[in-house]
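A single protein chain has been omitted; all remaining protein chains appear in their positions.
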Amino acid sequence: MAAFNPDLAFFSDNTAGVAPQLLAAIGAAGSGACKSYGDDPWTLKLDEAFSAWFGTPVKVFVVTTGTAANALALATLSPPYGCVYAHSGAHVVEDECGAVEFFSGGARLKLVPGAAGRMIPATLADCIEEQAVSVHSVQPAAVTLTQATELGTVYRPQDVAALSAVARRHGLKVHMDGARIANALAFLNCHPGDITWRAGVDVLSFGATKNGALAAEAVVFFDPTAARDFELRRKRAGHLLSKSRFAAAQLLAYLDSGVWLRNAQHANRLARRIGDAAGALLLQPVEANEVFLRLADARKDALRAAGFGFYDWGAAASGEARFVASWNQDEAGVQRLCEALSQHA
Amino acid sequence: MAAFNPDLAFFSDNTAGVAPQLLAAIGAAGSGACKSYGDDPWTLKLDEAFSAWFGTPVKVFVVTTGTAANALALATLSPPYGCVYAHSGAHVVEDECGAVEFFSGGARLKLVPGAAGRMIPATLADCIEEQAVSVHSVQPAAVTLTQATELGTVYRPQDVAALSAVARRHGLKVHMDGARIANALAFLNCHPGDITWRAGVDVLSFGATKNGALAAEAVVFFDPTAARDFELRRKRAGHLLSKSRFAAAQLLAYLDSGVWLRNAQHANRLARRIGDAAGALLLQPVEANEVFLRLADARKDALRAAGFGFYDWGAAASGEARFVASWNQDEAGVQRLCEALSQHA
Amino acid sequence: MAAFNPDLAFFSDNTAGVAPQLLAAIGAAGSGACKSYGDDPWTLKLDEAFSAWFGTPVKVFVVTTGTAANALALATLSPPYGCVYAHSGAHVVEDECGAVEFFSGGARLKLVPGAAGRMIPATLADCIEEQAVSVHSVQPAAVTLTQATELGTVYRPQDVAALSAVARRHGLKVHMDGARIANALAFLNCHPGDITWRAGVDVLSFGATKNGALAAEAVVFFDPTAARDFELRRKRAGHLLSKSRFAAAQLLAYLDSGVWLRNAQHANRLARRIGDAAGALLLQPVEANEVFLRLADARKDALRAAGFGFYDWGAAASGEARFVASWNQDEAGVQRLCEALSQHA
Partner (left out) sequence: MAAFNPDLAFFSDNTAGVAPQLLAAIGAAGSGACKSYGDDPWTLKLDEAFSAWFGTPVKVFVVTTGTAANALALATLSPPYGCVYAHSGAHVVEDECGAVEFFSGGARLKLVPGAAGRMIPATLADCIEEQAVSVHSVQPAAVTLTQATELGTVYRPQDVAALSAVARRHGLKVHMDGARIANALAFLNCHPGDITWRAGVDVLSFGATKNGALAAEAVVFFDPTAARDFELRRKRAGHLLSKSRFAAAQLLAYLDSGVWLRNAQHANRLARRIGDAAGALLLQPVEANEVFLRLADARKDALRAAGFGFYDWGAAASGEARFVASWNQDEAGVQRLCEALSQHA
C-alpha cells in the first residue's frame, strides 16, 4: 500500500487532527484541580451554551464517540423489544458493530431504503405501516435520521419536519445522528433549531469530532424526559468522563468561536470543488463535505499511484469511491485532485 | 457548600488536570491527517512500547475510562452466566453503575470480604468453594483484583501470585483493575511484570487518567486469546476512538518519559505526609496516594470550614473520611492539612 | 448412588408428578381446536378467576417455570441499571443461574441477610440506606420476598406489610416469589390477599408446579401498569405458549377445586410430622413443607443406605440436610422416616 500522504488524504474527516482553537481550549482547561465527573465549570456551562445556540432549553451530555452518542440516545428511546427505523445505509446500520442492539438490550434496526442516502416520508410510512404489530413482533419505537447523510446529502428543514410528522403520527420518537450536523448547517445556512427541535427531533447526536474536536460529541435532549435514564446508561457504559472538562471546553469553544461553522464551510467548499471537477463522474449531489464518484478500476489505481487516498464504496464491484474533505483539508491537495479528475474525465 | 479550593482539594485524583508532558504529546500529535481508528503511528506503537515496559509480549487497547477498561476486559473473561469474584468494596462493585453486568450480558459479581481493601487467598478460596456449582448456578469465571486497592493499600507481588494461584486452581481467569497501578508500583519499587503477568494476571486495566492523563486508559492482554473479542466489544460499545492517536500519544509519553513514576511518587509522598500527620486518626496504612481517617463530625466541619475538600467514606455514621493526593497536589496545601490534622489530634 | 425410591424421596417437591385433577383438566382441554397464544377460553378466564380468588382485580400471565416467572416479573420492575434486594439465600440468588440479570439486562441482586430465611424490615432498611446512591451506583428498584422462604418458614401478613412499607418508603416496588405460596397460605390459614396485595405486593410469582401442576405458574399483577411490558418480554423470551390452554386449564382447576389447599395441607402436615420426629435435630421451625435438620455424616449415610433420598444443604461441612414433603408424599414413607429419625435421636 502506498504511504499515507496527509495532503492527499480524502479517506475520511476523522483522519484530521484537532483544530487549534480546540487544542487551546484543552490547554486552558489546564492542569489545575476542579470537580470531576461533569461538576466542573466547563461541563456545567454546556446546557446554557447549547440552549442559547439552539434557541430552546436543552439538556446536554458529553461523550467521546459518535457511536456512543447514537446508541446511548437510541437506548433511551426504544425498549429492548422495540425497533428503530433507519436508512439502510446509515452509520448505525453499517459501521457501529451492532451498538444500537447492545445498548438497547436487543432492539432491532429496520432498514428504510431511499435514494441519495435520504429517507422520504412516504417510504418511511410504508415501512412502519407494513409491519404487523402484535405481541409477536418488535414494537416500533423510534426513527433515526442522519444529517448530513452517509452519502453527503442534506435534509432540508421541511424534509426533517415531514419525516418527524410521520414518526409522531405513529407514536415514534425522533433521533438525529448529527455526526456532520455542522456540515449540514453550513450548507443550509439556516438556524440550528430549524433542522432539529423545530422540525420535531427529540434527541440529537451533535458531532464535533469529525469537524475538528479531539473526541467530543454532545447528546442534546430537546425533551428532557429521558435525561436521567441517559445519565445512568452513560455511566454504566463507561462513557462518563472523570475529566469531563476537556471535552466540554472543546464544545464551548467550538460553539462560541464559530469554529463549527468555519470548519464546516472549509470542508464543504473543498468538497464542492472536487464535485465540480468530477463532472459526470459524480454519483450524488455534493451538499456537505463528501463526494461520491464512479471510477473505473484503472482510474482508481492511477489516483492511488499518484498518492491520493480514498475508500472504495458500496458493493464490491460497484466502481464507487468516496472522497471526504476535512475541516483543515489542504487546498493545494484538492487542487491536484481536481486536476487529476478533470484530466481523466 | 464551600467554594472549591484547588490547593486544598483532596476529593480524588481525578480532580487533577493533565500533566504538561501529556498535554504536549497531545499537541504534538497535532492537527495533521493520519489514519483513524487506531491505524495511526502512535496507536500502532503501543504494543511495542507496553511489551518493552512489561518485559513480555502484550496486546494493548486504548479506552477513555477505567469503567470501560474494567467492564470490557471482564466481558472477555466471563460468559453471561458467569460470576466474577471481587473485593466487596471494589470500584467495579461500588462505583461503576453495574458496568460489568452490562458489558458481560448479565454476569454476576461475587463479593469477597477482606481487611484493608484486600482479598486474601484463603477467603477467596472459601468464596469460590462454598458456591455449589451446577446448571442452576452462575459459573465461576474470573477474579478481579484492584491495585492499589480502594483503601489505598497495595498487594505485594506474592499476594497477587497467591490469589492468582487460587484462581487458576479453580479454572478462573485473573483481571487486575490498575486504575492506580502507577501508585502501587511507586510504592513497591518493583518491575511492572512482578505484579502482573509474572504473578498470574491475564488482563490488566492500566490506568493513566488519575495519574495525569486526559482520558487515556490501556487494556493490556498478557494472553492474546481474547484480544479480537475485545476489539469487537470495544467498537460495539462506542469505545473505539476515531482519533485514537491523542490517547495513544499520551500513553507513549507517559511510559517513555517516566511521567507515570514521577507523578505517582509525588502523590504517594504527599499522602504519606498526611498519614504521618494524622497519627492515631489513621484507619489504613498509607501505601499509595489515599489516606483514610476517622474524624468526628465537628472536626470534619472545621476542616471544611477551613477550605479543605474531601469525601465522607464508608457507612453513613462511620465517621470515616478519605483524602487523596494527586499527581500535582499542592505541597503547601498538604502542609496546611498536616498542620490542621496535627493541631486537632 | 442408591436407586431412587419414590416412597422415600424427600429431595424436593418438584420430584412429584401431576395431581390427578390437573391431569384431568389437561385432558378436558382436549385435542380440539381453539385459538392459540392465550386467546383460548381457558386462558381468557384466568384474570377473572384470580381476581375472585384474590378479592381484587388482577392481570394474570401464564409461564411454565418459576425462574421465568420471577425473572420476567422483576425485569418489569427494575431498569437494567437497577438493583433488587433479595434474601441472601433466595432462589433467585442461588438457583436460577443469573436469570434476573439476564431478563433485566444486567440488574444487580443485593443480598439481605436474615435468620430462618426471612428478611426483617430493619435489616432491609439498613441495606437500602447504606448504599450511597448516585450516578455511579446501581439504582434501588425493587425488593423480592420468598413466600414460603427457602428455609421453609413463612412470613406473616404483618411481616410482608412491614417489609413492603420499607420498600415503599424508599420508592421500591415489591415482588413476591410464591413458588410455595400455597404452602404458606395453608400454614397461615389466611386470605390470599392478606399476604399479597393487602400487604403491599405489586407482582406475585404464583407457583403451582411444586404443588401438583405439570408446568404451570402464574405471574399476577396487582398493579397492571407493567402488564404490557411483561407480555412483550414474555413473548421475546419464548415463554408465551401457543397452546396456553393446557397451563391455564390446570390453574383454573387448581383454584376452583381447592387442589391448591388440599395439596399444600398434605405436604405441610407430613413435613410437620417429620419435624416433630426430628426433635433436637431440627434447625428451622417447620411452617411449610420443608424440614431442615442437622445430621452427622454417619446418620446421613445410614438414612441413605436405608433408601431415603434428601439433599445436603448449606455449606460443605455444615452437616445440614433438607427434607421436602410433596403434595402426594407417601404417608408410609414419612412414617418410616420419622421412625428412623427418632431411633437415631
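Going in written order, the chains are labelled A, B and C, and every chain counts its residues from 1.
Quick note on the criterion: a residue touches a chain if its C-beta (ideal position, glycine included) is under 8 Å from a C-beta of that chain, and two chains touch if they have at least 3 such contacts.
These numbers were taken from a predicted model, which means no experiment stands behind them.
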Worksheet item: Which listed residue (A:3, A:280, A:298 or A:316) would be found touching the missing chain in the intact complex?
Response: A:316
Item to complete: Consider the whole complex, including the chain that is not shown, and state which of C:84, C:232 or C:253 touches that chain.
Response: C:232
Worksheet item: Pick from A:24, A:44, A:116 or A:135: which residue touches the chain that isn't shown?
Response: A:135
Practice prompt. Name, in rising order, the residues on chain C that touch the hidden chain in the full complex.
Written response: 4, 6-7, 9, 11-12, 14-20, 23, 26-27, 29-37, 63-69, 71-72, 96-99, 102-103, 209-210, 214-215, 232, 235-243, 245-247, 326, 328
Item to complete: Spell out the interface residues on chain B facing the chain that's missing from view.
Response: 37, 79-81, 105-106, 135-136, 139, 229, 231-233, 235-236, 240
Fill in: On chain A, residues whose C-beta touches the chain left out of the figure
80-81, 83, 94-98, 101-102, 104-109, 129-130, 132, 135-138, 315-316
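Criterion: only the chains that are shown with their structure count from here on.
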Fill in: Chain nearest the global centroid, as defined over all protein CA atoms shown
B
Worksheet entry | Chain whose average C-alpha position is farthest from chain B's own | C
Worksheet item: Distance from the CA centroid of chain A to that of chain B, rounded to the nearest Å?
Response: 33
Item to complete: Determine the centre-to-centre distance between chain A and chain C, using the mean Cα coordinates as centres, and give it in whole Å.
Response: 51
Item to complete: Quick one: which residues in chain B touch 2 or more of the other chains?
Response: 96-98, 102
